[in-house]
Each structure stands twice: as C-alpha cells, then as structure tokens.
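Removed: one protein chain of the complex. Kept in place: all other protein chains.
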Amino acid sequence: MKRLMIEQPSRLAVSRRQLLQTAAGLAGASMLPAGLMPRAFAEDRPAVGTFPAGASGSSVFIGITVPRTGTYALQGEDELKGYELAVEHINSGNDLIKQISPKTTKGVLGKEVKFGVADSAAKPNEAVQAEQRFITENKAILMTGSTSSAVAVALNKLAQREKVLYVTGISGSNDTTGKDCVRYGFRQCFYGQTAAAAIGPIIVKTFGKNKKAAYLTPDYTYGHTVTKSMTDYLATAGWTTATDQVAPLGAPDYSSYLLNIANSGADVLLNVNWGHDAVLSTQQAKQFGIFDKMKLVVPYQTPFLAREAGGDLMSGVYAATDFWWTLEDKYPLAKMFVAAFEKKYGYKPEWGANNAYMQFALWAEAVEHAGSFFPPDVIKSYEEGRKVQSTVGEVYFRKEDHQLVRPVIIVKGKAPKDMKNKEDYYDVVEIVPGEGLMQKPDAFGCSLGAYT
Amino acid sequence: MISWPNFVSQLFNGLALGALLALISSGLTIIYGTLGVLNLAHGAMFMLGGYAGYVGYQYSGSFVAAVAAGAIFVMILGVVMERVVIRHFYHRPNEDQLLVTFGLGICFVEIVRLFFSSQSLSVPPPPLFQGITNLGFMYYPTYRLAVVGIVAIALGVLFLLLYRTRLGMIVRAGIEDSVMVDSLGINVDRVFMVVFGIGAMAAGFAGIVNAPVVSLTPGVGDDILVETFVVVVIGGVGSFPGAILGGLIAGEIISITSMFNPSYAYVMLFAAMTLVLVVRPHGLLGAAGRE
Partner (left out) sequence: MACSAPQAASKRKRVMFKQRPFLIETLTAIGLIIAPFVLPYLGFAPNTVNRILVWGLFGLGFDILFGFTGLLSFGQSAFYGTGGFVAAYLLTQTGFSNVLGALVIGMIAAAVTGYLVGLIALRRTGIYFAMITVAIAEVFFFVEFNPLSAWTGGENGLPGVPMPSFNLGFTTLEFTDGWSLYQFLALCYFVGVVIALRIVRSPVGAIFSAIRDNPVRAAAVGHNVHGYKLTAFVIAAAYAGFAGGLLGVLQAFMPPDAFTFDTSGQLVMQTAIGGRGTLFGPLVGAAVWLFLQDFLQAALGLGAAWKLVLGVVFVLLVCFLRRGIVGGLADLHHRLAGKRTRPPQRQLAEPVVAGQTAAGDEPMRASASVPPPMHRPAVTDSSSPPLLQASGLTKRYGGLVANNNIEFSVRRGELLGIIGPNGAGKSTFFKMLTCEIGPSSGRILFDGRDITGMHVTDVSQLGLTKSYQVNQLFTGLTVRENIVIAALARLRGKFRLDLLRKLDKVEGLEKRVRQTLELVNLTARADTPVSELAYGEKRRLEIGLALATSPSLLLLDEPLAGMSPRERTETVKLLKSIGQNRTMIVIDHDMDALFELAERVTVLQEGRVLVEGTPEEIRKSAAVQEAYLGGIHGVLDA
C-alpha cells in the first residue's frame, strides 16, 4: 500500500490486458487497471469527460434521472415521456425535429441515441449517484433530468467536474444559471426571475398597488429564489410581505402554515410550492377557508396542478408557465408537438414534457451544428447565440449564463363551465417575450468555468 | 408579536394533532409495556391502516367501511406478525427485536409501494363531515374537527378496555410487573397475541382516520414513528396515560412553535424530550421499572 502509483489522466492507449500484464510485472506495486481508459481516437481531439469513448460506437448514450417516487413523481414521469418522444423523433428523423434542428437526418451525427433512466426521487444524492453510474458504466455523453433545482444544481456541478454535458430538466431556481451556473450546463425553461417579471405586472394590474402578500415557499433553492424574485418585483409596486411560510419538500400537512397565513391579513396568497406539494397545500388552503379571504396566484405553475387539485380551485387564478397546449393555435411547431404527444400518450402535454422534448431537440441541434460530440465544440455551438425555432417561436441561448432566452406564458384558470374540453383548464392571457424579463447575465453571480 | 386569533387557532390545531399522536403512541406503548417489544414497524402499520382503508373505500364507497377495513386489517396483521415472528423474539436481546421489527416495517412500506406506487392517494372525508366549520375565531375543516372527536372516543374505548376489563387488568399488571403476571397462571401467550393485535389496531385506526387529512403515501408512517417515540419518551414508556399526556404536549409544542417558525417544531420537540430525560428520566408518568 505504500507504493501507490497514481494514474494520471493519460491519453495512452492501453488495453486492460496489457495493463494487467504490466501490473503483473510490477510485482507488489498496486497499479490499478486503467483498462477503463478510453482507447485513443483517430479524431485529433484530447479526451474530455466521456469523449471520445462515449462517441466511438454506433450509438451515444444519455443518462436520464427523473423522480419516479416522492412528491414530484407525477411530474417526473411526464418529463420522461417528453424525453422518450424526443429520442424517438431524433432516431427516426421526424419532421418536428428537423424543423428545430435542420441538419438532423437520423440520430445525432448519424449515431443512434440510447438512454438509461434512474429514479432520483427528487433527491440530489440519488441523482448524482445514478448519473455517476451512467458516466462510468455507459459512457454517457449527455446527462439530463431534474424536477428539483436542488438536483439541477448538484448535477451542474457534477457535469463541470466530469466534463459531461448536462441539460436541466425542470428547474425554476435563479441559481441554476445564476450563482451555480457551469460551463457544461444549459437550461431551456423559465425561472424565478423571468416568472416574477412576467406575472408581476398582471398581479399589480389585477389586485392593485400597496397590497399585502403571503407566500408558501418550499424550502430549497427553487422556492427561495422564486419567492425572492416575486417579493422584489412586487415591492416596486408598494406590496409588502405579510408572511412567508417556508415548508420542507413533501410536507404531509400544511395546517400550521396555513393557519399562520389565514391570520396574517394578507390579500393575495402566492403559492410557490410545486408538484404534489402545490396540489396538497392548495387543497388544504381551501379547507381552511383561506380563499374566502385572499386570492391565489401561482408564480411557477406545476404540470397537472389544475387536473389534480380538482374542482374550480384554479378558476380565475393567474399562473406563469413555460408552455400550454393551446399555444398550438399560435405556433405551428407547438401544434406538431401537441399532436405527436397526444397520439402517443393519449392526453395533451404539459410543460414538463415539452421542456424535456425541447432540451433534447436543442442539444441535437447544437451537436449537429458543431459537427462533433467533443464537449467544448458542442458548448461553443450552444454559445453562438443562433436563433433556433421552437414550440414557442424563435429562441436562443445566452452565452454568458447558458440560459435560453424564451417567452414566459401567463395563463388564467378557467371556470369548469367555460371549459371547451376536459383538458381546457387555462386561457393563455399573455405571451411575454423573454429578453425584457431577464436579469443582466452577471446579476446572479454566474461564472461559467472552464471548457476543459 | 403574537396574534391572539392565530395563537388560539394554533392551540386548537395542536390539540387535533396531539390527539392523533396520543392514539398512535398508546398503541406503541401498551405493546411495549406488556410484551417488552418496541415495535419499529408501528409507523408502517399506521400507513397500512390508511391503505387498507383506501382499498375498503374503493370497494364500498363508505367511509365507515373504510375505517373498519383499516382497523381490522392491521389488527389481523398484528396478530399474524406476533404469531409468526415476534413470538420467537421474546427471549432474544432487545436489539434483535428492534432489528426484526425495523426490517418488517421496511418490507411493509415496500410492498405498498409495489402495489400502489409512490403516488399519493386520498380518501375523501365522509359526506357528513365535509366542508368548513366557522368556529368564530377561525375557520377549521369540519373533518379535522371530527377527527378530534373520533380519536377521543377511540381513546375512551381503549381506556375502558385497559381499566375496566380483566384483560386490561392483566395488561396493566404486566406493565408494572411481568413476573407477577406469569405467576398468576394466566395464559400469557394468548394475552400477548391479543395485546399486539390491539396495539396494531390503534395504529391502523389512526392511519385511516388521518387519511382524509393528509394524503396517503408509503412513507407517511416514517415521520409519525419518530414523533411517537418522542411522545412515549416524554410520557413514560409503557404508560397509557403518559401516551395521552405526551401526545397532547407534543401536539402543542409543534403547533405553538409553528406559529413562530414551523421548521423549528421538531427541534423544540426534541428539546422538550431532552428536558424530560434530564429532569424525569422515566418520563412524566412512567414507572422506573422497565428499561
């Protein structure tokens, strides 16, 4: 044990057998099997992360972690459907993908896309473990997944350390492309800052100035930053915070929090909770008679919220979201997506699935444009700021923080009697263009880090 | 700055929470007091009561049937568990009893996860108790109000069972002196089985009664288990009145702390437990005998 020989990340072409022979020769030395080292590649690129090992075969592998158990399980499964559809479209060269990524024929750079799925339970630790396994065992060339920003931030850091690209799933925290941003991470969806900036004016217009707000905030980076963005915005219209009730993820009972809110004298309740927490807390708020006293606003909408909460709970409620299926009337790509999704899964997609689909499509576009899986090339391709077609019109990635510049959709819940079909829960009241909503790239302390 | 309406509301909410904790804890404590086994699967039984009730509700559409299904299923499970497994552990060290009940608890949770997945389910409250009640100082969900009453009745029944029947006499004697019970020539074997069944039923009953209040997930029993431990340590292990007192104290501590900052509720609960351990190591109403 004293004569540890430390393996340098070398580019040597050493097969495991050769290495074992060498090791056998070095009697007593605890040389380790670097047989897992990548075989040298014809391409004149240094090894970075799982490149070139992960891109040397006829297929490439994507590691997906979504919550399939716990509070966010429903949204995780939904997200997974979006990924599956995207992979199917990419591998078959579907029209919709070609609209987004014009250079795509079949697969990505001609290679079939394969993927593995692991349950993260919305826990960073589980997600990191699973992705690490995908990297070492499957040579994953891309990671994705998360419906929790805590997971997204952890995977961001993993991506930067392992030098493997990571495209976030759902993540609403400002930190994901703010203080915890990384060179290897990219986000498609909207987030606290843009949500607040988009829905804020409508709240003020609807409820007036100088009102009192109560917040129900989940206790992690997503909740904290969304609530902060909302309070900051509303403060400009003279709003004050009556109470901010911070609850842990997956709380089974909100009675204590809701009593505090009921007695706070607030005019508006902003429920920042997400996933099943959003459903449960909204239902219980109703039970505690809170909506007799105050109005509900959902700054960061949860897929299936209206469906799950039931009744007319969401009727007249404003919410900010990433995508709603009635956008098909406005965007042709949205129409194609909704049709394809409904055909395969039998219901209208919500924004989690749309986000997942778009992330893969945008990645395929970036790789095809780069013409290589070499991570720094792919990153630079993302950073070009090319305008790309999407299901919400033209979008592009901001190179300073890897955030997609995209519109935020403001919806308003319909009363059950106004619904044209059973999935017609919301009216799209406004599509707020992205540029004006976003903070300055360095406002949240983003520093992207190195390419290699 | 204390808002009095909020204080009263929280106080009341604490009573509701405490009543439920008292019921679950009393099941745990009479099992321990009589059999000397700390059942770490008690939280899982609470959860199973909810799920059995859910199934009962799905088939019958009646809340009463759901409650009966929850309570009876868990009681039977308790009896079976005692006969098949626990019985063989009476003469093994405490640690082994803890390990085996802990393992069984995990098995129960995972079986439920297998059949019902992790998605949360809900059982609607009975029509009679749906809606909101205006208590004057606060709005309160009618069903939660009813839970306080239902639990109080259940505790009353347990009290009668423990203090007014022959079985109860034996159980209480067993808590104070297990050797004495042996020497009374009572069929201890059968008593143990019955007590385990009753203790389990208390958890199962609480599980289904609580189901309409929260949503049902396989992990719903885990947090409750820890809370019942604190209740039992505060009240005194093996003491039925202690479980009730401990439950109410714990409920109020959680609620009152929640008024200021809900996330500190657990810390305060633990602080209270520590205080009790330092001042009265055997719990507020516990006897010094058992350890």
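Residue numbering begins at 1 within each chain, and the chains themselves are lettered A and B in the order written.
One rule holds for everything that comes next: a contact is a pair of C-beta atoms (placed from the backbone, for glycine too) under 8 Å apart; a residue touches a chain by one contact, two chains touch by 3 or more.
Quick caveat, the model's predicted, so the values are computed rather than measured.
When the omitted chain is restored, the residue from A:193, A:221, A:403 or A:439 that touches it is A:221.
When the missing chain is restored to the complex, the residue among A:129, A:283 or A:315 that touches it is A:129. Residue positions on chain B in contact with the hidden chain: 32, 38, 85, 88, 93-96, 98-100, 102-104, 106-107, 110-111, 113-114, 117-118, 222, 225-226, 229-230, 232-233, 237, 261, 263-264, 266-267, 270, 273-274, 277-278, 281, 291, in rising order. Although one chain is not displayed, its contacts with chain A can still be listed: residues 1, 4, 6-9, 20, 23, 30, 32-36, 68-69, 119, 123-126, 128-129, 132-133, 136-137, 148-150, 153-154, 156-158, 161-162, 175, 180, 219-221, 248-249.
The rule is short, and it goes like this: only the chains that are shown with their structure count from here on.
By the touch criterion given at the top, residues 68-70, 73-74, 219, 245-248, 252-253, 255-257, 259-260, 262-263, 276, 280, 284, 287-289, 292 of chain A touch chain B in their complex.
Against chain A, the residues of chain B that register as touching in their complex are 3, 5-6, 9-10, 13, 16-17, 113, 117-120, 132, 134, 138-141, 144, 213-215, 217, 220, 223, 254-255, 258-259, 262-263, 265.
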